[in-house]
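Shown here: the complex without one of its protein chains, the others still in place.
Just so it is clear, A and B label the chains in written order, and each chain counts residues from 1 on its own.
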Amino acid sequence: MNPTPAAELISGGELFMFWLMAVVTVMGSLGLLFARKAVHAAMAMALTMVGLGIVFIVQGAEFVGIIQIFVYSGAVMMLFLFVVMTIGVDASDSGVETLRGQRFWAFLLGALFAAAAVYGLTRVSWPAAVGLAQAQAEGTVTALAREIFERQVLPFEMLAALLVIAVMGAMVLAHRERLLPRRSQREWSQERVRSGHWLAGKPNPGVYARHNAADTPALAPDGTPVEESVPRVLVARGQVATPDAYRLQDPREELATDEPEVIDTPATTTTDLTQTEEVER
Amino acid sequence: MSLLTAYPDLVAALPAGPVLLTADEPVADFSDTPVWLSLVKALFLFVYVMLSMVIVIWFERRVIGRMQQRPGPNRFGPLGILQTLADGIKLFLKEDIRPRNADVVMYFAAPLIVASMAFVSFAIIPLGGPVNMFGHTTPLQLTDTPVAVLLVLAVAGVGAYGFVLAGWSSGSTYPLLGGLRSTAQVISYEIAMGLSLVAVFLFAGSMSTSQIVEAQSQTWFLGIPSWYVIPLFFSFVVYVVTMVGETNRLPFDLAEGEGELGGGFHTEYSSMKFAMFFLGEYINMFTVSALATTLFLGGWHAPWPLNTLFDGFFDQGWWGLLWFTLKMWLFIWFFVWLRGSLPRVRYDQFMKLGWKILIPLSLAWVVAVMMIRAAQEGYFGEGRWSVVATLVIIGVFVLLGIFLWDRAAQRALAEREAQQAVPPEVDPFAQGFPVPPLPGQKLIEPRTGIEAARPVPASTTSGAADTDQTTPEERRG
Partner (left out) sequence: MADQTDPTTPSRRESADAPATGGPRTDPRGGKKEPGIVEQMFAPVAGFGVTFATMFRKVATTEYPEVKRPTARRFHGRHQLNRYPDGLEKCIGCELCAWACPADAIYVEAADNIPGARYSPGERYGRVYQINYLRCIFCGLCIEACPTRALTMTNEFELADSARAPLIYERHQLLAPLGPDMVAPPFPMAEGMSERDYYRGQVTGPTQEQKDYVAQRDARTAEEGTA
């Protein structure tokens, strides 16, 4: 390793930003490990990536920092978040191995790769550090562009090919072949008419004097509630209300219950006929 | 290491082209700007954005009203100016609801992300030239970096988190669907937006906003400035389409389509949190308009005849703020015009537009711009003839592309019509029950059926049925 020129200690704004971003990034990674909900973990990871991006910017690698935020947190983590939100992370994934000997080969190849990486990385000889000012003499983006498109074109193209292959592989894995021809709307409607099942639509939920939400069933002419008038989801959740609570009380029933029970000898009369029935308009 | 850097001679092998006209670094000079002045500028920017926000609500409602031949709000204050204030007070005083199934942390974080990210993008927009503020010469711009425009895109990407988190954390299905749709919309059109900006970067030679504005101030004959809206017209059109898609405005506001998904991702929000989303949407509009002004309409420079008057007096310093504001509000008015004129597109049509039309065309356009720039820089040979030849070749390709597209569309249409060809005359009773005719069909005339029928003898009681030769149509008439 060649000796590097004397480095200066960072100070002032850079020091403050370092400590702030260090705290934020470490908190983010701890959150990723220990968060209870998957979405919280994903957001903590996004926070870590944004923190790293800001650290890159503070150190003068502005393009890399912005791209870190734009691509990593803006696109990659967004995809993670989409998957976690729509499908959800389940701890009950089966631990049964579908490929034979996978564990053995994974260990072996992983160990070989680790050995190769360690060997290669320890033998790297870095060029002499010339300082940021000279490396970015033409401007940060131009310098990076020269590096990518002139000196490291081959690895760049290989990585691009790798990404395209990965995308195509994902498409092939996720693609489903259509076995039967797609049924058109005409065919669907013809089938529905032939089946004769609820052709005119199911009955609507009940409308009562004091309640007309969708959770109370309608009443058939004989007074029994109709099950099909309530949405299936509510039935499955057990959130169906009974219509008795909302029925308009028949005043004769009311008066009948209010009558005091008089235990008397047969000689005394207990009839009460002065109350007239008022018909509710 | 030697393997990785095995081709350093490539650099020497290239023809020694001329040096790029503009460097990478920003033009804006922040050397005379102490920290407190930056804070003052940040405050000024905040006030500017909030003022614009307050005015745009009133402006939109009045202009939309006039486009629909009605006055717009005109009850509170003269011309309805205080309507925004009344709406703000109403939102303040509303009850702040939180659904029981809501994820508390994210439910509170989402509007904060949206609102704060919306403001950050304004940091790199140049509002005017170098001015004298409190004794220091400083550009009317909070900061500038060599990758300033990418900052706006990155911030928009992080702002998209706000939408998806808002939708998910509300704990109900329609907001979740709306949030996912909205975020998918934003990130799809981010790509097309980035591609349309690549052409601008190629022309300006830098991603720094002050550099781009400076590059557009170079004038042609008669002092007409070379704003990028003219040479990069296609990029401008793509950018305008994507900017409407990014801000969830009509015709692309399907994620919050009021008639379809309740309110989309902000269905379950009320009061101040809803106000934050509302704010974020409008400030997003301002951000993309400001970016469009900076990148395509020459930023804060004066429009054509005025920039030549009095030796460029109107083209400097604080005057830049006026021109910038006018141009930005021109885009805002265009947003409102779109809202008043166009219906909402369907989601699959919208995604098809973004991925299948805008991105491939933008890529092709970037390649074309690359060729033009290479010709201008002299990579195809010295002199103007190389530029003209490149332009002609690109023009030929464009016309060929249009011709081929047209031919393919015509062929597809002919195929569709052939499939849907309806027979000219049909028997309405063919399937056993009478059907009305489809558009373009004719039914067999009942009169002709009666005429064609053979007369039935009057005295038929027994043998008539088996000797009846008339067809069912003729019998039915």
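Keep in mind that, in the parts below, a contact is a pair of C-beta atoms (placed from the backbone, for glycine too) under 8 Å apart; a residue touches a chain by one contact, two chains touch by 3 or more.
Being a predicted model, the structure only gives us computed values, none of them experimental.
Engineer: With touch as defined up top, name the shown chains that contact the chain not shown.
Structural biologist: B
Engineer: Which listed residue (B:47, B:89, B:409 or B:430) would be found touching the missing chain in the intact complex?
Structural biologist: B:409
Engineer: Touching the absent chain in the whole complex: find that residue among B:233, B:337 or B:385.
Structural biologist: B:337
Engineer: Just name the one of B:27, B:45 or B:63 that touches the chain not displayed here.
Structural biologist: B:63
Engineer: Footprint of the hidden chain on chain B, which residues?
Structural biologist: These residues of chain B touch the chain that is not shown: 63, 66-71, 337, 340-342, 402, 405-406, 409-410, 413, 417, 421-425, 439-442, 445, 447-448, 451.
Definition applied: only the chains that are shown with their structure count from here on.
Engineer: With chain centres defined as C-alpha means, what is the inter-centre distance between chain A and chain B in Å?
Structural biologist: About 26 Å separates the centre of chain A from that of chain B.
Engineer: Over in the complex, which chain B residues touch chain A? Could you list them?
Structural biologist: The touching residues are 1, 4-5, 7-8, 10-11, 14, 20, 23-25, 103, 105-106, 109, 145-147, 150-151, 153-154, 156-158, 160-161, 164-165, 168, 176, 180, 183-184, 187, 190, 206-207.
Engineer: Taking the complex as given, what residues does chain A use to touch chain B?
Structural biologist: Residue positions touching the partner: 37, 39-40, 43, 46, 50, 53, 57, 62-63, 66-67, 69-70, 73-75, 78, 81-82, 85-86, 124-126, 138-142, 146, 150-155.
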